[in-house]
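Here the structure is laid out as structure tokens; the discussion comes afterwards.
With one protein chain withheld, the remaining protein chains of the complex are depicted in position.
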Amino acid sequence: MLQFLSLFNTIFNDAPQPWQLGFQDSAAPGFTGIVTLHNTIGFYLIVICFSVFWALFSIIYYYNTNKNPIAHKYLTHGTVVELVWTITPALILIAIAFPSFRLLYLMDEVISPTLTIKAVGHQWYWSYELSDGCYRFDSYMLPESDLELGQFRLLDVDNKLIVPVDCHIRLIVTGADVIHSYAVPSLGLKLDAVPGRLNQVSFLVERTGTFYGQCSEICGVWHGFMPIAIEAVSTPQFLIMGR
Amino acid sequence: MSESAETTSKYVLQTVGFDARFPNTNQTRNCFQNYTDYFKCITAKGEDFAPCKQFKKAYNSLCPNEWISKWDDQRENGTFPASLEP
């Protein structure tokens, strides 16, 4: 019966699918913001593409040599049209700049985190340190031979990072050897792991689930084999698991 | 290190807060500042001075363990790059 009910639940897409073109499903406000900004800019993109191609093709269509044998040799200026095609793009850029800066600075914000997680990129695995609770562990990709049914090839790891849902989490990312990059699409995370430098980002997971990502900075031969898997659990469960 | 204090605080979801001196993505200096501040603090007030613990909590939360052990070694060898005099 319970199995049957699950048909009515939403199934979220938290890992890349074959031939996927769109985004994964958002699990964090940051990523929702990114998708919204993408759609906002996509609106301008479509409007601009349509108007530019409409103008281009109508010029080709109406003013080709067959239909228009006499060229307007002295038609070289048009103050009004020049003003329009200079000021309009400027206004569009301003209209794009405001929401993107708003999102940029919102995503930089770290107000009152409940948990700090340090993620350190190594050649070629991630290690995590949760020093508020004195945990430290390495997270290696599962080799193909160890995969069980339902696990993702090249994405699942031996030790997942467990985080509580609905908590502001501060992530500190650094590299131990070369530059890596910590990226989880459905949480809207992508942060370079630079040796000697600590980069900070804040995120909040809105639902339970397992979220997958990969190293996103070429870091050596096994760059493609150091995936990231984050499992979000409810806060009480997180506290129990903490033991 | 007091073991009992560690175990009780272990399961409380709490971490070092936002520091307005370091508002950027780059938190390298936040970690370093808290590390040096802790040792300046205990030099001035002694290890048992409770307010100093805040610095230790902060640098433990922010600094990679590898950095902390490297700096501890440097302090022991007298090669730590910053002055720890209060």
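As written, the chains take the letters A and B, and residue 1 is the first residue of each chain.
By our rule, a contact is a pair of C-beta atoms (placed from the backbone, for glycine too) under 8 Å apart; a residue touches a chain by one contact, two chains touch by 3 or more.
Here, contacts and distances are computed from a predicted model.
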Protein that the absent chain corresponds to, by UniProt name, given "Rab5 GTP-binding protein, putative", "VPS9 domain-containing protein", "Rho GTPase-activating protein 17" or "Cytochrome c oxidase subunit 3": "Cytochrome c oxidase subunit 3"
Missing-chain contacts on subunit B, rising order, are 28-29, 32-33, 80-83
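Definition applied: only the chains that are shown with their structure count from here on.
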Between subunit A and subunit B, what is the separation of their C-alpha centroids in Å? 32
Spell out the residues on subunit A that touch subunit B in their complex, using ranges where they run on. 108, 110-116, 118, 120, 129, 131-134, 136, 164, 167, 170, 172, 174, 176, 191, 196-201, 235, 238-239, 242-243
Touching residues of subunit B toward subunit A in the complex: what are they? 6, 10-11, 13-18, 23-28, 30-31, 60-66
